[in-house]
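Only one protein chain is missing from this complex, and each of the others stays in its spot.
Going in written order, the chains are labelled A and B, and every chain counts its residues from 1.
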Amino acid sequence: MKAFGPIIEPISTWLNSGSSRRDAWIRRGLLITLMAMLLFATFWLVPARVLAADPTGADTLKDNPNMPVNMAWTLITGFLVWFMQLGFAFLGAGLIRSKNQTNYWTKSFMDFCIASLGFWAFGFALMFGGSKLFPGLDDGNSFVGFSGFFLSGSAYDVSTIMMWFFQMVFAATAATIVAGAVAERMKITGYLAYAFVIGALVYPIYGKWIWGGGWLSTLSIAGATGARDFAGSGVVHMVGGLAALIGAAMVGPRIGKFNKDGSPNNIKGHNLPFVVIGTFILFFGWFGFNPGSTLAATDLRISVIAVNTFLAGVAGAVVALYWTFVRTGKMDIIAGCNGCLVGLVAITAPCAFVPPWAAVLIGAIAVPFLVATATIVERVLKVDDAVGAVPVHFGGGLWGLLAVGIFADGTYLDVKGLITGEGGQLLLQLIDIGALVAWVGATMSVAFWVIKKTIGLRASREEELSGLDVPEHGIEAYPAQTPVLAGAAETDKA
Amino acid sequence: MKAFGPIIEPISTWLNSGSSRRDAWIRRGLLITLMAMLLFATFWLVPARVLAADPTGADTLKDNPNMPVNMAWTLITGFLVWFMQLGFAFLGAGLIRSKNQTNYWTKSFMDFCIASLGFWAFGFALMFGGSKLFPGLDDGNSFVGFSGFFLSGSAYDVSTIMMWFFQMVFAATAATIVAGAVAERMKITGYLAYAFVIGALVYPIYGKWIWGGGWLSTLSIAGATGARDFAGSGVVHMVGGLAALIGAAMVGPRIGKFNKDGSPNNIKGHNLPFVVIGTFILFFGWFGFNPGSTLAATDLRISVIAVNTFLAGVAGAVVALYWTFVRTGKMDIIAGCNGCLVGLVAITAPCAFVPPWAAVLIGAIAVPFLVATATIVERVLKVDDAVGAVPVHFGGGLWGLLAVGIFADGTYLDVKGLITGEGGQLLLQLIDIGALVAWVGATMSVAFWVIKKTIGLRASREEELSGLDVPEHGIEAYPAQTPVLAGAAETDKA
Partner (left out) sequence: MKAFGPIIEPISTWLNSGSSRRDAWIRRGLLITLMAMLLFATFWLVPARVLAADPTGADTLKDNPNMPVNMAWTLITGFLVWFMQLGFAFLGAGLIRSKNQTNYWTKSFMDFCIASLGFWAFGFALMFGGSKLFPGLDDGNSFVGFSGFFLSGSAYDVSTIMMWFFQMVFAATAATIVAGAVAERMKITGYLAYAFVIGALVYPIYGKWIWGGGWLSTLSIAGATGARDFAGSGVVHMVGGLAALIGAAMVGPRIGKFNKDGSPNNIKGHNLPFVVIGTFILFFGWFGFNPGSTLAATDLRISVIAVNTFLAGVAGAVVALYWTFVRTGKMDIIAGCNGCLVGLVAITAPCAFVPPWAAVLIGAIAVPFLVATATIVERVLKVDDAVGAVPVHFGGGLWGLLAVGIFADGTYLDVKGLITGEGGQLLLQLIDIGALVAWVGATMSVAFWVIKKTIGLRASREEELSGLDVPEHGIEAYPAQTPVLAGAAETDKA
């Protein structure tokens, strides 16, 4: 047991070594929260036999012989969605400087861990309790659910657990969108607290309204029922994009981003290949994100969704690349990547409802939304979004929700946009946008404010100037003594 | 609307600011083409209700209860094929110098975007119109199809659209093979024009002959019917490899590649890990490429195909690694990677027709084809193929087509090679090779010549010497002011 010795001793040391009274209290609070969660999970949940009704899924299989292909489809596409985390990490890392790489990769990796634990503990129950989608998870109303905490209770069966997985990877995606916008100056401790809040509370409650059988999904206007967001232009991307905007605004701009007259400077990233790699991986993951959102391979619309997703992405990329070329004479691949991503974000809501030609248009038209949002964020709001997350996710998500109301052709789930001569769906989409902005705007503002006043949001000026890697993490991303750089030095001497 | 302001104004500026009359005309032509395509797609296609017959696939499902598993299989393997784009990007990027990274990543990302839009607009219709594979896409003959442009028309249903997706990712693969061969000196504008041509015209018309029910697929000789190229050793790899050879020849060698006496120099790449990463990703994608080409999981031959693919890849890698070790005493991983890839290219045509022991042999024997092709390209033809794309894809593809005629054991689709005592298939394969070389050789020569005389193929001497990144793209791949390098500098001073 001696090997376990060093595990217990430092805890008390740590508890008593806060640099201030506030810090000491935060440490105590953190430890108590963690232990309470563990104890709760262990002792309260142990007696409840999870999966009691149909532990192996044999009954489910008997009732639904197509469940294997649908579950395989949903899980595999869910794996692809999860893999987008790596795409976000590459993309953002490429767009920021070397001195903050350790910090950025830590945030990118740990945010989904923490957001998903929040979603496990609270989020799923808030989002799907009482949704009538899952027998047994009955408690809840049109605004919030409250059954199914901690993936426990006899109501869970193999289908519910599959659904939990798919929903969780979406929550984790929303969470990680913020990392890039607040990069290079937000403290890691504050950022990880944010990740818990969005995964446990902010994302799921809005999600409840539209995907969990809540009020936005049942609202009727002018013959249309329910705002539609097939795979989450709003639920995932606008939520993440708006949280990013608020976070970036509250943490303030990086040192050197804005001049005294308010004009912005371009702070170059450190690794252009990373940007393209990230976009490739995100695109790959989107093939899970959109087609997987049928939750069933028996819904053969999946082929249309895959093709629409692809076409919107490439249309956005081509339009943004040539658009920039027209303006600057340079083939700016960062513009191409952002155009691709904004096209993908935009097609996410309408992907199932529109014909392929509309997907090309939606992707192409997403580019002006990208440009306009970027201009507003940087020049009007004077917010420093370090990687351009807000234009891609908020701007593109907004256009995506609108596009459902414009281009839906009525061939799927009877959703009809302006091109069929119906206007009701577009009104529903506008209400959805308003509700999203109000909820996320209010809650994320409060959340970031509370974090700012307790744990703190912003690294010190010294830390920011030196880069966050060594002060916060104790590890440089690319230690200088490596032969790459020794090689450089030798070259220099020679 | 002010935010959209900067979108309209620069277009006219750009139109009138060509550096020459020719340049101005190219700009006008480009803009008109783009707008014409958008208008055509929008106004002509809007009235046509896509998917009118069976929009959700419900009828397809009733007719074919196995469609879900087959569609899930085809889409997921298609996603893996698409992901090979990232493998090609890494592989080529690793083998070339830092100063051309932005250029190379731009080409790698944008080529599939543009090639696939070409395939969307024209390629699929040319390749599968009249193929009788898709009811409703009836116009076409043995040499070229002409129905199904722009994924529009009432004939499309969920199955056709699935097929479009799978075919499109193959076309995009053929297109990107060329990027490496012409790297470090071909202009980005010329390269992207090439990508459109191969995706819209060159690839699909040859593809029609063998995969679209065309003349090569119906030809009979000595009891055998139809040349066989299961997953595209010829259609994808030889087409891409030959286009690469022609492109590299027409753009000319990089400055410094060949000495005055014609002997070649080895221009080292900038990042060996990238080479191995690219190979890993390509190998991963090949598990989609070959097994997915059944287009059905109900064809249980998929397990044999996966195993054959794997064995040929590892056999090629091991033989090439030890082969180089025997010659040089060094374990050259670039040789190992190229050996792996040439083994994979070679097994692509025969993967479904041969037993596993033959897959090992095919992978091993691909290595001499690699070595021989590399020698011919560099020493006989004096062509500068910057990343060795021609030996891998053309050399390996050639051997793969031949291998069908040698090792097919008659257990699948009744394809019989020499080992069964039949020679007819081998003759068909030789005719296929001849047709491919003639078509691709002729059309790509014309295409690159036209691009050379209009847009231009080759960057200027100054651009090439400084690297293409700043002159063509305005962005260095690894901006020098980043702390990585500042760190190096500091180390140096210390």
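As a convention for this text, contacts are C-beta pairs under 8 Å (C-beta built on N, C-alpha and C of every residue); 3 or more make two chains touch, one makes a residue touch a chain.
Computed from a predicted model, the values in this text were never measured in an experiment.
The hidden chain makes contact, of the residues A:61, A:413 or A:433, with A:61. Touch with the chain that is not drawn comes from one residue among B:59, B:138 or B:299, which is B:299. Touch with the chain that is not drawn comes from one residue among B:138, B:332 or B:422, which is B:332. Interface with the hidden chain, as seen from subunit B, comprises residues 66, 69-70, 72-73, 76, 80, 97-99, 268-273, 276-277, 279-281, 283-284, 287-288, 291, 296-304, 306-307, 310-311, 313-315, 317-318, 321-323, 326-328, 330-334, 336-337, 340, 355-357, 360-361, 364, 368, 371-372, 375-376, 409, 411-412, 419, 467, 476, 478, 480-481, 484-486, 488-489, 492-493. Residues 3-4, 6-7, 10-11, 14, 27, 30-31, 34, 38, 41-42, 45-46, 49-52, 55-58, 60-61, 67-69, 71-72, 75-76, 78-79, 82-83, 85-86, 89-90, 93, 101-102, 105-106, 108-110, 112-114, 116-117, 120, 150-152, 158-159, 161-162, 164-165, 168, 188-189, 274, 472-479, 481-485, 487-488, 490-492 of subunit A touch the missing chain (whole complex, contact as defined above).
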